[in-house]
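Missing here: one protein chain of the complex. Every other protein chain is in place.
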Amino acid sequence: MDGHEQTAYDRGVTVFSPDGRLYQVEYAREAVTRGQPVVGVTHGDGVVLAANGTRRSPLQEPDSIEKLHAVDDHVGVATAGHVADARRLVDQARVTAQRERLRYGEPMAVEALAKSLADAVQETTQTGGARPFGAALLVAGVDENGPALYEVDPSGTPTAWRATAVGGDGTLIDHLETEYADELDESAAVDTALGAIRESTEADLSAVNLDIATVTADGYDALSRDERRDAVGS
Amino acid sequence: MDGHEQTAYDRGVTVFSPDGRLYQVEYAREAVTRGQPVVGVTHGDGVVLAANGTRRSPLQEPDSIEKLHAVDDHVGVATAGHVADARRLVDQARVTAQRERLRYGEPMAVEALAKSLADAVQETTQTGGARPFGAALLVAGVDENGPALYEVDPSGTPTAWRATAVGGDGTLIDHLETEYADELDESAAVDTALGAIRESTEADLSAVNLDIATVTADGYDALSRDERRDAVGS
Amino acid sequence: MDGHEQTAYDRGVTVFSPDGRLYQVEYAREAVTRGQPVVGVTHGDGVVLAANGTRRSPLQEPDSIEKLHAVDDHVGVATAGHVADARRLVDQARVTAQRERLRYGEPMAVEALAKSLADAVQETTQTGGARPFGAALLVAGVDENGPALYEVDPSGTPTAWRATAVGGDGTLIDHLETEYADELDESAAVDTALGAIRESTEADLSAVNLDIATVTADGYDALSRDERRDAVGS
Amino acid sequence: MDGHEQTAYDRGVTVFSPDGRLYQVEYAREAVTRGQPVVGVTHGDGVVLAANGTRRSPLQEPDSIEKLHAVDDHVGVATAGHVADARRLVDQARVTAQRERLRYGEPMAVEALAKSLADAVQETTQTGGARPFGAALLVAGVDENGPALYEVDPSGTPTAWRATAVGGDGTLIDHLETEYADELDESAAVDTALGAIRESTEADLSAVNLDIATVTADGYDALSRDERRDAVGS
Amino acid sequence: MDGHEQTAYDRGVTVFSPDGRLYQVEYAREAVTRGQPVVGVTHGDGVVLAANGTRRSPLQEPDSIEKLHAVDDHVGVATAGHVADARRLVDQARVTAQRERLRYGEPMAVEALAKSLADAVQETTQTGGARPFGAALLVAGVDENGPALYEVDPSGTPTAWRATAVGGDGTLIDHLETEYADELDESAAVDTALGAIRESTEADLSAVNLDIATVTADGYDALSRDERRDAVGS
Amino acid sequence: MDGHEQTAYDRGVTVFSPDGRLYQVEYAREAVTRGQPVVGVTHGDGVVLAANGTRRSPLQEPDSIEKLHAVDDHVGVATAGHVADARRLVDQARVTAQRERLRYGEPMAVEALAKSLADAVQETTQTGGARPFGAALLVAGVDENGPALYEVDPSGTPTAWRATAVGGDGTLIDHLETEYADELDESAAVDTALGAIRESTEADLSAVNLDIATVTADGYDALSRDERRDAVGS
Partner (left out) sequence: MDGHEQTAYDRGVTVFSPDGRLYQVEYAREAVTRGQPVVGVTHGDGVVLAANGTRRSPLQEPDSIEKLHAVDDHVGVATAGHVADARRLVDQARVTAQRERLRYGEPMAVEALAKSLADAVQETTQTGGARPFGAALLVAGVDENGPALYEVDPSGTPTAWRATAVGGDGTLIDHLETEYADELDESAAVDTALGAIRESTEADLSAVNLDIATVTADGYDALSRDERRDAVGS
């Protein structure tokens, strides 16, 4: 199909192209690729999330570039892509987790939360009056079934991973496929995550720009700058 | 009709082409064809569903690529095509089956469930404000009338089969037409289903990527990896 | 009007062409023509409906290709065209007939039912937000006024017939005009209907693919495969 | 204005062309012209309506081609143009007349009924979301003010006539202008009406295809086939 | 701006052209110009309205071409342009006048009624989902402030006049500007109005086609055919 | 940007052009420029408003061309641009002022009224389904803070002025910038306002066409024709 015909199918979200594709969803995926990458790595006791957020200026408060978000005691979310879209999904994740906890008196399963978010994302790809979300999520948590790491992409598909990355190009997943091992402890998981991020940037990793969070049975924990400095140095 | 004129009718779901076709529905069928195939085979005591889900990466949890879904004790659904669309239909199947069971105190007939899903799919092809579902379903179950296997396609048409496949090209149905026999037992039905899947892929079947489920009067049963390994080896 | 100008009027249902035509309705009629034909023949005691549904594959359950539908004790509906659209109209016919029976304690008149369906079809041709139905119906029944056979076409026009066909080309009606006689009994009516269907296909009629139903004062009756075999052989 | 520019104004009902015309309304009038003509003729004691409905096939029930409709005891409506659209307006006429009778305990004035229908038709020419009605009506009745005959056209304009026709070309009105006389009795009014219809067809008038109705102080009366045969023969 | 660019701004009512014009409103004014003219002339004791409605056929009831309408005891409305649109505005005038009279126990001021109609017309020029009214009104009445004559144009602007005309070309207003005098009595006002109408037609004025109405402190009065014959002859 | 590309952004109100402009708002401003100018001048004790409304014909009632409007005892509004749009805003101003007075028992502050109107205007520039108002307002009043003069433009921006004009070209403001002095009394303010209007017209000012109003602590006062004649002569 030449360029002119393609444009016939990709302007409105509610139409398929002749080869059965939804261009608007694929363009939303492109918005994710343009974003800075975030990485999730499961290990025996939990999940590690890491992100590298370059500031637009040294005057920007480094902590205000939120790429990792505590969603509930036992769940965190990392986001890549269009920042404002991602914030909306994170808000929805918090509301959903809290509502479930109130209703049933216990924390929401990580898989259930990831699927609930995926449902909301799918809705925007089928029903008129809105565009898809230009953001992808990593939902990381520990529940009765142990550690869990889910990706939710702009089509609204949830998938479970031992380790993965969203945002940036394919080099991060290549690194993870090579380096990930099943018998990691948390410290090694952090190293693996940072190693993947190192692949995606030419600059040295800096504790200021990095965000690292761990989720274990003890809950969600955002590493302090000192802890991050240790992690980068290790 | 040349390429330019065709585009006049296929962008919006609510119009017919001069030859009485609904292009958006046909493009949604194309999305199904692009998907990985799923197979259903009835036998004397029930129905077998099988799917072969290739992972995007060895890091992806193989169990998280859901192509077979328990919908109620006595019904399972296999899906092909756009994954997020398929999930929405599976959710609807579960809600419908549960609501019927609560209302009437007994399990919903498989035919009734398939037709209810088909109604919802048809709605998206006629009413504005949404696109069709880019997914097809196999609804398999055992009820008072014995084993039943239904296909629901993107036009919203339900059809009953002794054995069929959705997703992938026509080679699977060719295989089933040749190999299917009326006097199968469950084990032979599994073999027939796997044989069809083998036709559609150049790689060897692997217990990791395969999903196999059986529905009998005893209920829906997803085979464990060991059981799948036995099935592939047999 | 040349091809380019025509396309200006036929994309949206809510506009007339300069010569006062509604192209979307005419294209929906085309969808009916593409469908497999169904035939209705009235006789002294009732109405006969017949349809010939070719299966996509020998694995498809022949009974699941529904072209004839019991709507109430005394009324049946035959459909041609877009299958999923037709199912929706049949559902509506059943709901309407049942509601009327509950409200007034007696069966709905066949003419009233046909006109109620026609109203619903017309609505889709005038009001925005939906496309016309790509299906035509034959509504056949016996009520206080005796046997009645109505056609409802995609424009929403109801018309009464002694014998007619929808779907397929004009050869069926030509056959009926030649062969139909006023003094038919049920058996002769079945012969006349099958004769028309024979005109529309090059293959021999087979009891497996045929559907035949009779409506008399005793109610709607779908012929069994044995009865159909007898009918074809006669 | 050349052909290309014209198309800029005639696709949507809610816009005027630069010369102040509403093309969609004019195209709806074209749909009326394409329809079979109906004629109304007032006389000293009432109004006569006549229509000539050619059947699509000898198998079609002649009485099912409704072009004349009893709306209330004292009012009938004749319709030309798009049949399904006309049916909807007739339904509305019946509901309106009945509601008024219930509310005020007396029959609705013919002028009031015609204007109420005209209001509904005008609405479709100004408000978005629907197309105009492709049908025109003759509303004929007898009320406190004596016999009355109104035309309602697709723009929603009501006009009163001593005799007129809608549908078909201008030859019918030419005939009426020549032949209509103020001192007609009912029988002469029928002759005048049939004379106009004869002008519009090359075939002989046949009692089977004709519809004739009279409205007098005694009410609406559809002539039987024998009465019609007499009228044609006279 | 050339012809092609102009079309970019005049198809939808909700946009301005680059030079700040609303083309749809200007085209609606064109619909008024195409209509037959109506004239209003104030005099010491009231207002005179006159209209000349040519019949489409001698069979049309002359009184059914309504161009002058009694709206309340003390107010009449004359209309030019699209007849069905004008009827809707007249209906609204009647409802508004009656509602005000009920609410406040006294007749509505002529200016207030004209402005209320203008508000309704303006609404259609700014809010989506409808087209402007293709009609202009003369609102004539006598209230506490004496005689008043208002024009409401398709933009929704009300203006007060001693004498004016809507519909037809500018020759009527030219005539009025020359002939109107402040010291007219009703008879002279009628003459002035008919003089303007004579300017706009090549045919002689005929009492059959003319409509003349007077509004004074004694109320709205439509002249009988005899009175009109006298007026034309005078 | 050439002419063709520009048209891509200026047809719908809800889009920005690539250089961050809202063309529909700018075209609405053009409608204001096409209108006859109105001037406001503050002085020590109040505000003077003046307008020069040319009549379309000597038969038009000069007082009916309303460009100055009493909105409340202490506030007047002058309007330029599309007359029907301006009337709608004046209505809204009156309703708003009255509602506030009822709610709080005291007159609404001039600034608050101007901002409330600006909010309503902004809404039409951002939300779909309507076009912007093609009118600008001068809101003039005296409240607890003394005299105040606000402009509300088609973008919905309110600004406060010592003296300004809307409608017509820039020569009026040039005149005001040269001639305005802080120590004016009301009479000198009237002179300054009329001087600006003289700049914008080649004809002599006439008391008939002029509108002049003053707002002081004593309220809104529209000058009589005699007073206007004095003002022009002075």
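Letters are used for the chains, namely A, B, C, D, E and F, taken in the order the chains are written, and counting of residues starts over at 1 for each.
The rule we apply is simple: contacts are C-beta pairs under 8 Å (C-beta built on N, C-alpha and C of every residue); 3 or more make two chains touch, one makes a residue touch a chain.
The model shown is predicted, which means the values in this text are computed figures rather than measured ones.
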{"item": "Chain not shown, its touching partners among those shown", "value": "A, F"}
{"item": "Sole contact to the chain not displayed, among A:21, A:43, A:67 or A:82", "value": "A:82"}
{"item": "Hidden partner chain, touching residue among A:63, A:106, A:169 or A:218", "value": "A:63"}
{"item": "Which of F:18, F:105 or F:233 contacts the chain that the document leaves out", "value": "F:18"}
{"item": "Given A:91, A:106, A:185 or A:218, the one touching the chain that is not displayed", "value": "A:91"}
{"item": "Positions on chain A contacted by the hidden chain, ascending", "value": "3, 7, 10-13, 23-24, 27-34, 56-61, 63-65, 81-85, 87-88, 91, 124, 128-134"}
{"item": "Contacts of chain F with the absent chain, listed as residue ranges", "value": "5, 8-9, 12-22, 115, 118-119, 121-122, 125-129, 150, 155-164, 173, 176-177, 180"}
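Note that only the chains that are shown with their structure count from here on.
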{"item": "Neighbouring chains common to chain D and chain E, by label", "value": "none"}
{"item": "Same or different contact residues where chain C meets its copy chain B, judged by the half mark", "value": "different"}
{"item": "Chain B and chain F: spacing of chain centres that average the CA atoms, whole Å", "value": "67"}
{"item": "Junction residues of chain D, two or more chains touched", "value": "12-13, 128-129"}
{"item": "Touch-based graph of the chains, sorted into line, ring, star, complete or other", "value": "line"}
{"item": "Chain-to-chain touches, reported pairwise for every pair that qualifies", "value": "A-B, B-C, C-D, D-E, E-F"}
